[in-house]
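Report on the structure given below.
A single protein chain has been removed from this complex, and every other one stays in its place.
Letters A, B and C name the chains as they come in the text, with residue numbers starting at 1 for each one.
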Amino acid sequence: MCRWLAYSGRPIFLETLVCRPCHSLVHQSHSANECIAATNGDGFGVGWYGSFAEPGVYRDILPAWSDDNLRSLCRQIASPLFFAHVRASTGTATSRANCHPFTSGRWLFMHNGQIGGWERLRRRVEAMLPDERYAERRGTTDSEAIFLMLDRDRLAEDPAAALADALGAIRGAMAEAGVAEPLRVAAALADGETLTAVRYASDDRPPTLYWRVADGDVTVVSEPLDDDHGGWQALPAQTALTVRAGTVAIQPFEVRAVASARAA
Amino acid sequence: MCRWLAYSGRPIFLETLVCRPCHSLVHQSHSANECIAATNGDGFGVGWYGSFAEPGVYRDILPAWSDDNLRSLCRQIASPLFFAHVRASTGTATSRANCHPFTSGRWLFMHNGQIGGWERLRRRVEAMLPDERYAERRGTTDSEAIFLMLDRDRLAEDPAAALADALGAIRGAMAEAGVAEPLRVAAALADGETLTAVRYASDDRPPTLYWRVADGDVTVVSEPLDDDHGGWQALPAQTALTVRAGTVAIQPFEVRAVASARAA
Amino acid sequence: MCRWLAYSGRPIFLETLVCRPCHSLVHQSHSANECIAATNGDGFGVGWYGSFAEPGVYRDILPAWSDDNLRSLCRQIASPLFFAHVRASTGTATSRANCHPFTSGRWLFMHNGQIGGWERLRRRVEAMLPDERYAERRGTTDSEAIFLMLDRDRLAEDPAAALADALGAIRGAMAEAGVAEPLRVAAALADGETLTAVRYASDDRPPTLYWRVADGDVTVVSEPLDDDHGGWQALPAQTALTVRAGTVAIQPFEVRAVASARAA
Partner (left out) sequence: MCRWLAYSGRPIFLETLVCRPCHSLVHQSHSANECIAATNGDGFGVGWYGSFAEPGVYRDILPAWSDDNLRSLCRQIASPLFFAHVRASTGTATSRANCHPFTSGRWLFMHNGQIGGWERLRRRVEAMLPDERYAERRGTTDSEAIFLMLDRDRLAEDPAAALADALGAIRGAMAEAGVAEPLRVAAALADGETLTAVRYASDDRPPTLYWRVADGDVTVVSEPLDDDHGGWQALPAQTALTVRAGTVAIQPFEVRAVASARAA
C-alpha cells in the first residue's frame, strides 16, 4: 500500500504539497496514518507537466524522506498538474523501474492498491499487452502492467473508461485463474490537461482517496495532508473523479469482468 | 536512534541473527519497538571477522528490509564475531560513509545514541582527532567521530577505557561549548577477539541494550530478537560488557569530563 | 559488451582474480582492451559457491571500480567456484535486476554478447519461458532471458546442450521475426560442481574468451588478466569448455535454429 497525491490547478511549486504540509507526502513516507504499512520507504517519484506535452519524471529508490534531490526539485519546479508517490512494496523489488509515476508519451499514471494473486496472474496479464506497450515494460509491478494495458485511443477519449476496460480484463483473468483475492485500485491518470482519479475495489475495502477544492485548485490524496477536516472529502468507492478545465466531475466507476480473447 | 546487534561465539551464519528471528534486525529496520523512531531505514551495515585480522564490511544506503544483497551475504557468511546495524539518522545524510559499522585496521565500531549539540560540537571534536584518524574521516556523523577519537594504544589494552576516555573528552567539549543536551551511548567495539559493549548516558535515559548467553554464545542487542524473556537481560546503565575467550565480564563504565588540551 | 571471469579450482579469495591482477576485472571495468566499449560501468556482480548448494550473489549498479563493498567482499570471501562480471549495457537499464550473474536454485549464469534485434524479439522469447521461469523474470535483458529459457532437466544432464537448445530456439525466433543481426554469446554456467563456458556466434565475430590452467586451477576470462601470454589460450569459436572435478574438456558447440512451437 503506497501513498500518493495529484494536483490540478494554478501552477504551484511541487513542495507546496509534497514537502511543506504537516502531513505532507514526504511525511507520509515515514509515518502514514490510514494504511497498514506506516512506512512507505521503497522508493518514490514525481511527475509533472511543464513546457512540453510529455511530462518530466524523477524517481528514485531511496526513501523520500532522505532524498535531498527531491527537496531541491520540489522547491524549484512549478506545475499546473503533477503527481507524487511514495511506495510501500507489496513484494516486487525496490528499483527505479518499479517506482511510480509511470509515463508513456504524454501520459502519467500512478497507483495504490493491488491485483490479488499477482504472482499467478503476471504472465496472463502481460500477454494481454499490445506490442507497443509490451516493449515499454521496464519493471515487474502490477501497477505498471495496468498502465500499459490501457488502450491509447480509449484513453484519449475517456480515461476512466479506458481504466475500467483494463480492470475488467484483469478481473476476467483473475476469474480464469481462480484468484480469490480482491482487486483494489486507487489510481490517477493525466495527459497534461485532464486529471482522472479512480477509487475502486472488487470487495468492500477500496484504498482511501480524498479530495479538496480550494480556490478552484484540486488536490487528490491517499490521506489528508493536514487537519483541514472541512476541506477534505472522501471519494466514494467505485467512483471516478475527473478534473478538466477547472471543473470537477464525479461519476460512477463500474468494472465488468471480461473473459480474455485467449479464453474465447 | 538506530538498532544494532553484536555476536561473539561459535561461528554462525549472519542470517541466524540478522534475518531469521521473528524480531530480527532486518525486521527492526521496519518496525522497532523500544525506540522513538520505529523506522530505521537510513542505511545499514554488517561487519564480520573471517580469515584475516581486518574485518569485512558491507554497508549501503537502502533500507535493510529491501536489500537482496544483504540477505544473500548474511546467508553465505559465517563468523565467530560480527556486528549488524540499521540506521535512523538524527540529521546527518544518508550515505555509505555515514553507515555503521565503521572500521579501521582490525577494529569495528558501531553506535546508537547521540552527542547532544553535535552541530555545535563537530568542529571541536574533529579538532581533537589524531592526524592518522583525521585522515580516515569519511562522513559527518558523531558516531564515526567517537570511533576515530579512540586512542589505539589504549584500545589495545582496554577498549572500554579507551571509549571512556574519548567520551570524557567529548563531555569536556560539551561543557566548554555550553551544551545542555545529554550524551547517550550504546556502542560496540571489537578487534576480532574481544567484544566490548557499553551502555551509558550523561542523563538518566541511556539507550537500551540487552544481552544473552546461550550455550556459551553471546549476543548483545538494542532490543530482543524474540520473545525469549528469560534469556535476554537488560545491561544496566553505565556499564561495559566484555566478551573474551567465551567469558563475559560486566563492569562499571564511568566517564569523567576532561577539559580539552586546547582549553588548558 | 561486458567483461567477465569464471574460476574453478582450489578455493581462493575472490580478490585474487577480481581486484589484484594488473588487468583485473575491476580494472577492465574502467579500461577494457578487447571490446568496443572500453568502459564497463553499468553495474557489476559476483556469484560464488560457499557452504550451501545455492550460491551467494552480490550485484550493484555502481561501476565496479568505485565500490568499496565489492573490494571488501572479494577480500573476505573464498570459493572454489565463482563468477564475476562487469557490465556495459547494450541499451537496457542500469538496475540490479539487469546485472549478472543471474541465479536460480543452485545455478549461476552470466553472459557477454547480445541477441540481435532484442527489442523486436523480447516478447517472442519471453513467451517461450516455462511458467516457473517466467515468474523469476526480474529484469529486461536478453541475458536473463537466455538463462531462464534453459531447461532444468537438460541443464542437470548437460549444461552445454541445454544452452545450445535455448540458443537454437532463439535463432528460430530470430528467423521468424526476420532479424538479420547476429546472435553472439560468451556465456558461463555453473551449478556448484561444474563450470561450463561457451563461445559462439551466428556470424564470424564471437565475443572473445580465454582460458588458463595453472596448477590444476582453471580461469576463463573475456580478456587476459595479465601479460602471461604463454598461459592464456583463446577458446575457439563454436566451442564449449567444461571443467568438472579438475578436468577440462573442450567440445564443439553447435546451435541449430528450431522453429518455435507457436509457429508450428
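Going forward, contacts are C-beta pairs under 8 Å (C-beta built on N, C-alpha and C of every residue); 3 or more make two chains touch, one makes a residue touch a chain.
Predicted, not measured: the structure shown is a model, and the values here were computed from it.
Trainee: Touching the left-out chain: which of A:33, A:69 or A:251?
Mentor: The one listed residue touching the chain not shown is A:69.
Trainee: Give the residue, chosen from A:96, A:111, A:171 or A:199, that touches the chain omitted from the document.
Mentor: Among A:96, A:111, A:171 or A:199, only A:96 touches the chain that is not shown.
Trainee: Considering the whole complex rather than only what is displayed, give the residues of chain A touching the chain that is not shown.
Mentor: These residues touch the chain not displayed: 13, 48, 50-52, 54, 56-60, 68-69, 72-73, 75-78, 96.
Trainee: Identify the residues of chain C touching the omitted chain, counting contacts across the whole complex.
Mentor: Residues touching the hidden chain, for chain C, are 30, 38-39, 41-42, 61-63, 66, 68, 89, 93-94.
Trainee: For the chain that got dropped from the picture, name the residues of chain B it touches.
Mentor: With respect to the unshown chain, the touching residues of chain B are 93, 95-97, 119, 122-123, 126-127, 131, 134-135, 137-138, 140.
Keep in mind that, in the parts below, only the chains that are shown with their structure count from here on.
Trainee: Mind checking the rotation angle between the two copies, chain A and chain C? C-alpha superposition, nearest 5 degrees is fine.
Mentor: A turn of 180 degrees brings the C-alpha atoms of chain A onto chain C.
Trainee: Determine the centre-to-centre distance between chain A and chain B, using the mean Cα coordinates as centres, and give it in whole Å.
Mentor: Those two chain centres are 41 Å apart.
Trainee: When the C-alpha atoms of chain A and chain C are each averaged to a single point, how far apart are the two points in Å?
Mentor: Computed value for the inter-centroid distance: 38 Å.
Trainee: What parts of chain B, by residue number, touch at least two of the other chains?
Mentor: In chain B, residues 68 touch at least two other chains, as defined above.
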